[in-house]
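Worksheet: the structure to be examined is printed underneath.
Only one protein chain is missing; all other protein chains are in place.
We just call them A and B in the order they show up, numbering each chain from 1.
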Amino acid sequence: MEARVLVIDHDKCTGCRRCELVCSVFHEGVSNPSKARIKVEKWEWEGLYIPMTCRQCVDAPCMNVCPVKAIERDDAQGKVSVDYDKCIVCRSCVAVCPFGAMNFNPAEKKVFKCDLCDGNPQCVRFCDMKAVDYIDSRKESTVRKRDAALKMAEAKKLGATTVYEG
Amino acid sequence: MIDEKSTAESLGSTRTYGQVRCMNPSCTSRITPQPGQTMAKCPKCGSEWRIFWVKAGLPRVRGPVWETSLKMANAKWDTLTDKKEEK
Partner (left out) sequence: MALDRKLAVVDLTTGNIEIKPIPLDVRKKFLGGRGLAAYLLYKYVKPGCDPMGPENAVIFSAGPLGGTLASAGSRTDVMCKNPLTGLLGSGNMGGFFAPELRWAGFDHILVKGKADKPVYIWVHDGEVEIKDGKNVWGKTVTEAQWAVREELGDPDIKSAVCGPAAEKGVKYGNVMTGIKNANGRGGGGSVMGSKNLKMVAARGTMDIKIAHPMEALEFDKKYIEMITGAKVNQTMGTLGTPFIWGAANAWGGVRANNFQLNQLLYSDDIEPESLDEISNQTVGKYHMAACFGCQVHCRAKYRIPDRPLSQKLGMVGKYDEGPEYTSQNAFCGEPGCTKAETLLICNHLVNQYGVDNLEIGSLISWAMELYEKGILTSKDTGGIDLRFGNDEALIEMIHHICNRDTWLGDVLAEGGLAAAEKIGRDSLKYMIHVKGMNHLGSDERATPGLALNAAMASRGSDHLRSRPAIDLYHLPEQVLRRIYGSPVPYDGPLSPDQREYAGKAWMVFWQETCFMGVDCLGTCKYHTTFLGATLPNFEDWSKVLYYNTGLEMTPREMWDVAERCNLIERLFNIREGMKKDDPLKGEMLVDRYFDEPCRLGAPDVVGATLDRVKFEKMRAEFYQHKGCDEDGIPTPQTLSRLGLDTLDAEQPRL
């Protein structure tokens, strides 16, 4: 079976930040967004909310940059994780992540990232909008295809040309 | 502690779906519009309501059918003012 992936449809996000909350409670036992593995970035004046978290990259920059090979990807689980026994906390992974998804906890002197809650991501469990979802990796684009097609269908009903003529 | 049902929680099972109540205070009959129907007439008092479907199974009264509402209100008002004049 293909590993599932965390997908984000920011259009659906209501900006409530419950994902941040349940993430920090599940992992740390505290409410504290600065310790959450997911964060909703906002442009309030446009009503734009975008949840950001680790994309569990196949060719992960954090993994590649790590000088002590403390970061590994488990393809079966589709998960990139840090081996804290090897980690020297140089924070190179924090610096290099293109999504800002690797974080640093100064109090505990540890880097931290999304671990998909061992297969039951709490952010997904608590997101009623399913702005954050955990699905078969092949489904991400099929949903988008259908949404885009629907828009074209609706446009066609209104009389728009939906055929591209080179 | 998690499993004990509170009053509010157990009342959840009393929810009804697919119906609205007539908004005439002395009537309050339950009206069951057909799915997708956008107007419903109260079988008891004759008030007419415009219906909006929040989702399937969850209709709500959007507003009155204005002409009917106004006609019924005026008729009621006339009976009240007639009475006063009689006095």
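Quick note on the criterion: contacts are C-beta pairs under 8 Å (C-beta built on N, C-alpha and C of every residue); 3 or more make two chains touch, one makes a residue touch a chain.
Here the structure is a predicted model, which means the values were calculated and not measured.
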Subject >> Residue among A:A3, A:V25 or A:I135 that touches the chain left out of view >> reply: A:V25
Original post:
Since one chain has been left out of the picture, which residues of chain A touch it in the full complex?
Top reply: 11-18, 21-22, 25-26, 28-35, 44-47, 49, 122, 125-126, 128-129
**OP:** Spell out the interface residues on chain B facing the chain that's missing from view.
**Re:** 1-2, 6-9, 11-12, 14-15, 17, 21, 23-28, 45, 47, 49, 52, 54-55, 58, 60-64, 66, 69-70, 72-73, 75-77, 80
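Criterion: only the chains that are shown with their structure count from here on.
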Subject >> Averaged-CA centre spacing for the pair chain B and chain A, given as whole angstrom >> reply: 45
